[in-house]
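Removed from the display is one protein chain of the complex; every other protein chain stays in position.
Which chain is which? They are A, B and C, in the order written, and residues in each are numbered from 1.
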């Protein structure tokens, strides 16, 4: 099987950005071909940054063949078949649309964009490109946590029946201390929103992914507990212009109720993306802080032995896990990115649209917009724009 | 110390009702004097039911000295100093007000009443009675779970600082199966409301108790997933006229945000009253399904060794625990009732108003009313009536 | 059904001892008739202590009808049908044998005795008495934890197949601090042994109870980490003459291996009686610090959804739980004693020998003796005396 690998087609990758996300994506591209049996061989062709020198240093360290100082230079290169966008959200639309129009497949980090209008333009560009066989995907990487992928499978198999409740939280604590200084993430101009767009987007997508349903309306409140913080680099303080926390509940297309909470001031919760589903036949529960575990309650069991079971999602029978290590050997945060690019390459090679599509990224953006609208209107129920009844 | 017990004053108890709650209260009255060092000795004088014969049988079994077929007969008896009301909510106001006016102390099961108007009348009666030294208390027994009492103490000591978030859930699953038949609890005429008043009331009170704050406004949605259920006693089905689930978020008087969810269709969750608080200095988490544990995160610890710690609330230093068994020996559901009547007797003997007062029961009733009003108005933010700004 | 209660036969109880265990047994006797539907009605006739005055005070508080200053006075009383022995172990043999010979049923606290010889005499007396319909039981109360009773049932149903491993621990920490002073429990003359007999006995009995097998041999080590401790009442220190900890592994009659550890110096473990069983078809795990939970892994499930499930042992389908409160309402330490006396009264009324028998108590004693013998012989494998091959 492996003996035919040298003859595999190659797919050249051009990465834009080399900060945290660029580093994580590089790790994935560098590893994926050694872990998964891929139909095409990814080649780490070129890394684009805003500064060619710094990009060059990063490229050497992260394993890229070359470096450039402007992402536009990727579009004409023959050794770039796919553009992977790891820049801040305000540049996603421009880069992604240009790349798709240049015939490059695109992987774009979440959130798809900073506004619904940009996201709509991107989704339209993706749809046009797909007709020509050019593929696009938005990087909601938590879909590739084996436990969440298993959760989706169990829902799809009907193991929890009709969904009555979703309880979704994403809790962090890096702003719990009022003395934590300002940063660009707390500036609405640059970051779009606060906890809502940054981590709230993840639980919206995870909910829609696992349930296979969409949100149809929400009722929300946003708050900023600490409205002024110290400046990072000099005496004095400045205003926080984004939300510290977002709470909302919503209705799923299947009739269930969902509650959401995103916060950066939940002391002691480091990266607690928690998801619980209750259905007529069973329930599921997950916490990213214990990412190799999925809890499943089968409500059709006889009561004597029913209970939430802790499934260690590390077995060959589980999504992704079989490609990695023997049973019982857990994965970490970065493995989700490797799983993600494996799925992406496999879909492209098969001539299929990878998921989540830009349309799915747009759907998340519309929920975010409805949350902001509801919060601005005293919590009044607000329908999700663009959702078909 | 115990040698003076024979000389202690006695306090005669008259109990009204001998169903589930009457049984639990009887257990408490029967046990409390052997567990706690009480200033007054409770005497189980008389049990009142709607049928004298059945009350007689119950009295014999549950340890009461005599039985009567009408609660009104308690009011004139010299051997009744305190009336303990364990009847359904629609009779609370009449019994409690009559007892207070007859000079009897009153312990009234939660919810205080079925309507705000009744609760207001009861709170007014309690206030009048208190001026004459006649005491009253509403039976939010979970305040006497040692772990929740400890939580309140830690909040009061400032261990979690300013509260940013409360996450309160009360999840049960006895209606998860759509084939579960109708009962009076699903009839709005008789039960007042569904999950909201039955279990939602508990998490509202627990939140206000532990935080020491009050809710100032809410945004809510109520839902009934199964609107028709089989009749319990003959073929056919009938309508469900109460909520299966209530979701709402609210604002605390100290500025924090709180989310609430009460559901009877959360498959696999049997009695999951969960409370989590996040403050500027720390966090607390509790789940009634593991009622002897309180989780505490001290955010002032150095990061190397910070984390949520599982406090086994069974030590002599913890509320109530020292009166029971040696360290590490956990309590169960019914112990909360014993702890409750111990506190009640101690307060009465000391000439103090026990807590929670009827005014606190009224405060819960007002939140319930605001939740219903908000849910009926598309989730719009609704201020809690009667709360002082 | 309850209307026939007044006509039920009565069974008069005489309790010996009113310290911690006497208090716990009193609580059970006082409660049992209100919780369980018993064929006979227990009557709390008389409490015996070493001092009539102090026994009188205790009797008043704990609910006993009268008090005496010598246990021998119980033997001739008509209102005593059953003698419940809650004294230290060195007096068990004398009291139990005398009571059985006087035709009184006996409930004797664990450990059955301080020596194998005493235990043998007691077992022989019990066997003689049983021929005359006089019953006896040793108070290994943890058999009445619903979760452990369920564990036994699941093993008996074959749900875990052939047992390969038992992992039994009983960890406490009240001697972790070397400055904790001496007490009679640390004096071999009075206490017999240390952690081994006090808490090790519990895990031996629990293992034999849940597995339905017996231990056939052991290899052991005992240790006393702090050999000198402060005197409790005056300056200076004195020797500790019992073990702080006992470690041993053994062989079960069905071929499995079992490891045991009993310690009073396990810092942070308050009352951690933990039991884990691994069999060919599944596994079970329990921890007394979370006594309402049993963890069950069904190894015959398909791997995709297999995992240890947390069974909340509070449902009507579970042992004992149905007699108490609604689903999801957990029990505590003292409920095991109430369950125990319910089983005892039911067995006596049915003319059956209750369990655990004195013979089972003797079996535990023989394991304890083998542990001490092995530890004294450099850990050499030591067969359990009296076990049939």
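The working rule: contacts are C-beta pairs under 8 Å (C-beta built on N, C-alpha and C of every residue); 3 or more make two chains touch, one makes a residue touch a chain.
From a predicted model like this one, the values you see are computed outputs, not experimental measurements.
Only one of C:306, C:348 or C:384 touches the absent chain when the whole complex is considered: C:306. Between the chain not shown and the residues A:299, A:335, A:366 or A:380, the one that touches is A:335. Interface note: of C:30, C:202, C:229 or C:297, the residue touching the hidden chain in the full complex is C:297.
The residue touching the chain not shown here, chosen from A:57, A:231, A:350 or A:376, is A:57.
Even with one chain removed from view, chain C keeps its contact list with that chain: residues 160, 164-165, 167, 169, 171, 173, 176-178, 219, 221, 223, 225, 244-245, 247-249, 251, 255, 257, 259, 261, 263, 265-269, 278-283, 297, 299, 306-308, 374, 378-381. In the full complex, chain A touches the omitted chain through residues 2-3, 5-6, 20, 23-24, 26-27, 30-31, 33-35, 57-58, 60-63, 172, 174, 270-272, 289-293, 312, 314-315, 324-335. Hidden from this view is one chain, which touches chain B at 150, 154, 159, 296-298, 302-312, 315-318.
Throughout what follows, only the chains that are shown with their structure count from here on.
Judged by shared residue numbers over all numbers used at their interface, chain A and chain C contact each other through mostly the same positions, with over half in common.
Distance between Cα centroids is largest for the pairing of chain B with A. Comparing per-chain C-alpha centres with the mean over every protein C-alpha atom, the closest match is chain B.
If you average the Cα atoms of chain A and of chain B, the two centres end up 42 Å apart. Between the Cα centres of chain A and chain C there is a gap of 54 Å. Multi-chain contact residues, meaning those touching two or more other chains, occur in chain A at positions 297, 306-308.
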